[in-house]
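Left out: one protein chain. Kept in place: all the others.
For chain A:
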Amino acid sequence: MVGPIIQFSNVSKRFVKGKETITIFDHLDLSIQAGDFVAIMGPSGSGKTTLLNLMGGLDQATEGQITFNGAAISGLSEGQLAAWRAVNVGFIFQFYNLMPMLTAERNVELPLLLTKLSGAERRQRVQAALALVGLRERTGHYPREMSGGQQQRVAIARGIISDPKLLVCDEPTGDLDRATADEVLLMLQTLNQEMGKTIVMVTHDPAAAKYAHRILHLDKGAFTDRELAA
């Protein structure tokens, strides 16, 4: 552990819906260390995904400050946040969110279109990422030709292709059977332990949360306790 990669200080998030203002968080503090693997659990509507969106720069806090490696990301413009995400954050979703008209290798290559890498360099990186997730043989396959577990591994390869420091995972095993879920979680654990990726994962599954170093319980926009994973 080498210091906080993500720091929430007095962060509030409110939505205005018609005449009503809905408060998701009120003065929330949170610190996640670089290299940590954190699971966030909680009932539906507790604010888990909103927290993840704020952490990944997909949404802006209403109040307070969010820093990434000591630099504030709250207050960045939409364009600046997009550029920041492209470099610093990898995203893994419950339903994989692959582009159906692109093959596995093209899906993985997508984030690299935002870099200045040459076509050859991009191809090299894509092959390496797909080999890392064990899909070297499926590069030309479309998402519809792959199982859920394989699609999620393609999504993981896409998430790490830009070598981000932070991986944000929203229910990454929510659509998978137990055995496949364990494969995916082991892969995340490997990325955390061997490549030093900081992982923040939202999950409803206590078995999945056990792969994390820390489990944070969120309820009604506040952390109820903090504990180390078993």
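We adopt the following convention: contacts are C-beta pairs under 8 Å (C-beta built on N, C-alpha and C of every residue); 3 or more make two chains touch, one makes a residue touch a chain; residues count from 1.
The definition used in the following text is that contacts and distances are computed from a predicted model.
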| item | value |
| --- | --- |
| Absent chain [UniProt protein name; select from "Cytochrome C biogenesis protein", "Putative ABC transport system permease protein", "Sarcosine oxidase subunit gamma" or "histidine kinase"] | "Putative ABC transport system permease protein" |
| Hidden-chain contact residue, picked from the options A:33, A:69 or A:97 | A:97 |
| Options A:26, A:59 or A:175, residue touching the unrepresented chain | A:59 |
| Option from A:113, A:131, A:186 or A:207 whose C-beta touches the chain left out | A:113 |
| Chain A residues that touch the omitted chain in the full complex | 49-50, 53, 56, 58-59, 78-79, 82-83, 85-87, 91, 93, 97, 99-102, 106, 109-111, 113-114, 122, 158 |
